[in-house]
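A protein chain is absent from this complex, but the other protein chains hold their places.
Letters A, B and C mark the chains as written, and numbering starts fresh at 1 in each.
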Amino acid sequence: MTSLNLRGIFPPLPTSFDRDENLLPEKIRFNIERLGRYDLAGFLILGSNGEQVMLSETEKIKAIAAAREALPEGRILLAGTGCQSTRETISLTRAAAAEGAHAVLVINPSYYKGNMNHDELVKHYFDVAEASPVPVLVYNMPANTGVDMTPRMIIAMAEHPNIIGLKESGGNVVKMGEVLGAVKTGFQVLAGGAGFLLPALATGAVGGILASANIAPGHCIEIFRAFAEGDMIHAKEMQHRIIPVNSAVTARWGVPALKAAMDHLGLYGGHVRRPLLPLREDLRKQLLELMDDRDLVFYKQNNQ
Amino acid sequence: MTSLNLRGIFPPLPTSFDRDENLLPEKIRFNIERLGRYDLAGFLILGSNGEQVMLSETEKIKAIAAAREALPEGRILLAGTGCQSTRETISLTRAAAAEGAHAVLVINPSYYKGNMNHDELVKHYFDVAEASPVPVLVYNMPANTGVDMTPRMIIAMAEHPNIIGLKESGGNVVKMGEVLGAVKTGFQVLAGGAGFLLPALATGAVGGILASANIAPGHCIEIFRAFAEGDMIHAKEMQHRIIPVNSAVTARWGVPALKAAMDHLGLYGGHVRRPLLPLREDLRKQLLELMDDRDLVFYKQNNQ
Amino acid sequence: MTSLNLRGIFPPLPTSFDRDENLLPEKIRFNIERLGRYDLAGFLILGSNGEQVMLSETEKIKAIAAAREALPEGRILLAGTGCQSTRETISLTRAAAAEGAHAVLVINPSYYKGNMNHDELVKHYFDVAEASPVPVLVYNMPANTGVDMTPRMIIAMAEHPNIIGLKESGGNVVKMGEVLGAVKTGFQVLAGGAGFLLPALATGAVGGILASANIAPGHCIEIFRAFAEGDMIHAKEMQHRIIPVNSAVTARWGVPALKAAMDHLGLYGGHVRRPLLPLREDLRKQLLELMDDRDLVFYKQNNQ
Partner (left out) sequence: MTSLNLRGIFPPLPTSFDRDENLLPEKIRFNIERLGRYDLAGFLILGSNGEQVMLSETEKIKAIAAAREALPEGRILLAGTGCQSTRETISLTRAAAAEGAHAVLVINPSYYKGNMNHDELVKHYFDVAEASPVPVLVYNMPANTGVDMTPRMIIAMAEHPNIIGLKESGGNVVKMGEVLGAVKTGFQVLAGGAGFLLPALATGAVGGILASANIAPGHCIEIFRAFAEGDMIHAKEMQHRIIPVNSAVTARWGVPALKAAMDHLGLYGGHVRRPLLPLREDLRKQLLELMDDRDLVFYKQNNQ
């Protein structure tokens, strides 16, 4: 079993497009270079915030390559490689490993919801883990997939030596606790949202892959550090403050809002791919007000 | 506006694979030739029963080409071309038209559920309809996508001259009625499931794209004809009888059951692509018992 | 087994309150007298539109008594007697029968959703049916209860000789068909919403208990008659027209809208009980515009 240590905070990078929705690998690199000034554990390329389902296989590989090229020394690169079929997931996983990803994050297939039961999903993850040259993280994201993998499924998956962790984006802290109480030592749970980072850490998560880490990396890191140092009061206060902005760039308005916030902060947000539409101007104003309102530690252009 | 007439019954063909999950275009042709002996309005290739989300773009085009090649004179070929991005949907739509599909059936993007609101989805369908050389059918399949398009959305989409109809697979007959009460004359609604074919016809649907039409084409056609001839008693009796088998090969056990039933009847069902698994042996027995139990008009090898 | 014939249209009466939310039995009588001029099969008192869950047991019995008193000769009185416990349901059922209800409509208990499985619900209905002096109708209303009883449950319930039918308000025509294809002859299904009256009739329903029958009794009866006479084109056209208004007084704005519409037409709508609030003035205007817009056959004060 791998010893890849996932402790800490990872931003799930958006994928950069120009006005015509074409991929801009140089802007992916730009964002990693800027965010790399913070004490992040690494980066996720091609997660839910990465419009992965909108990219061709060629584009996916280019995006991973760009991220790997810009990755600062000592940081971990995770690549999202889950597709609807096992064979395509394996193919992309191998390509990601070849491009230098340290581990892959595999969202579950979900189109045939009625068939995505225990046997199908456990076998899918085992087949992928068998074929993958790098460690595999299970990725549960029910808000997007419409499938919520059960603790029993995750516990079964964790028995494979090449499955090293779980990104849980449903915010279900009971599930995290049930999984951690049952699996092998060393299985690592990562919070999938900044809104529940602190409670997830309290129940045993080792860190988080957080959309908000793209715009407020220092804030997310401070919650993590305060918890690690036992300063629960400060951790809680920081946790409360980030929730409204985090909700805005995730559940409420999604990727268009995340990109708008990044543009506002001097990172590259840029364009979304249709059917996503740019954030409406009135909502963009609301977002900026929300960002002004709370005393968050946002990305700063000339910092550190 | 096109005059493509969609009245009647269409089977949504499964995509044929060998034991190693490789595409078998000849088996697609085989199934079309056999089913073509029935009085079907046409065929759908690459629908939900076609494991479309599991195929590469190259495979999708091969499957459409195979279907077109085998298509009997005078029948309509529909191709499922909906992808998660507008650009990929347009690209596949154009390729399908080039291969000879008479119209395309476009399922809505659904991954970014929180963003799939009225403006995004209406613009998506308008953009596709603008770019498509052939007429477009809207495809609503909430059980798989987790997104249920509203009557208001469908009514807005129907204003585009190149959007000629709706396949509604959610079984929502109120929605069908609300749409038909509001749209232009000539907009055609197709039932997306044999379990509600008759009630859909009663509320104004012109036919259906029905998984059961792959295994009981004569039965589905008989419901359609009895309704058209005003024989509501017979139509109702035939409707009641098909429901349990239809549920088995759709909502209950899905594509693996449909393929097992086709194998049993002398058509080519064959293998599924993982994460789908072959129908468990005990369930296959239940399925065959269910098929024996009701006096359904199944596909017959040497008939007509 | 009873020979109670439920063919036709029933309005589920709202319960009448004054400004202080006190029960007004005389207004219940008034509405029945006025609506009784139409060729309705009967009336339902204490259904979902009757704010049943808001009434004390004493008030429930008074409401039933008022309805019975005003009931025109030859019409059927159904009373909604489902409560969260079996014992309270039995107690109210007996009281309703004693007040002269011809049958009871029993919504399923739903608070302990996780426990409301096959065994619990079938036993509940059997226990009630055993104890009831009058026939029992099963009432499925998932939009309010959050529990959707399965075909298998309904089919099991239908085996009891004192359970004579089902009011299905979920609009699930597949379920109706599956139930009717499996139960004893004489089991009667009633549509629970005017939006799917015609498709329900096509699949074998004998009539409907329809909120819209409080405001457009003639329109609902005309759909029923056109279907019975085989005039499917007229039936369909009438069906399409009623959907938007029906949705407004049910799923969209609910009982406050139904009462506002009744007030507008010269029936007694009156006040709702909190937490329901009176329909907001802007929505009331929208409702009246919607009522003007389509050429519906509404209740007329001086008609027939």
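Heads up, the rule we're going with is that a residue touches a chain if its C-beta (ideal position, glycine included) is under 8 Å from a C-beta of that chain, and two chains touch if they have at least 3 such contacts.
Predicted model, so just to flag it, every value in this text is computed and none were measured.
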What are the shown chains in contact with the chain that isn't displayed? A, C
Which one touches the absent chain: C:13, C:121, C:153 or C:213? C:121
Just one of A:37, A:94, A:123 or A:236 touches the chain that is missing; which is it? A:236
The one of C:24, C:53 or C:297 in touch with the missing chain is C:53
Where chain C meets the left-out chain, the residues are 21, 48, 51, 53-54, 56-57, 84-88, 109, 111-116, 119-121, 123-124, 127, 143-146, 251-256, 273-277
The missing chain sits against chain A at residues 171-174, 177-178, 180-181, 193, 195-196, 198-204, 230, 232, 235-236, 239-241, 243-244, 247
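Definition applied: only the chains that are shown with their structure count from here on.
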Per mean C-alpha coordinates, the chain lying farthest from chain C is A
Rounded to the nearest whole Å, what is the centre-to-centre distance of chain B and chain C, using the mean of the C-alpha atoms as each centre? 35
Multi-chain touching residues of chain A, meaning two or more other chains, are none
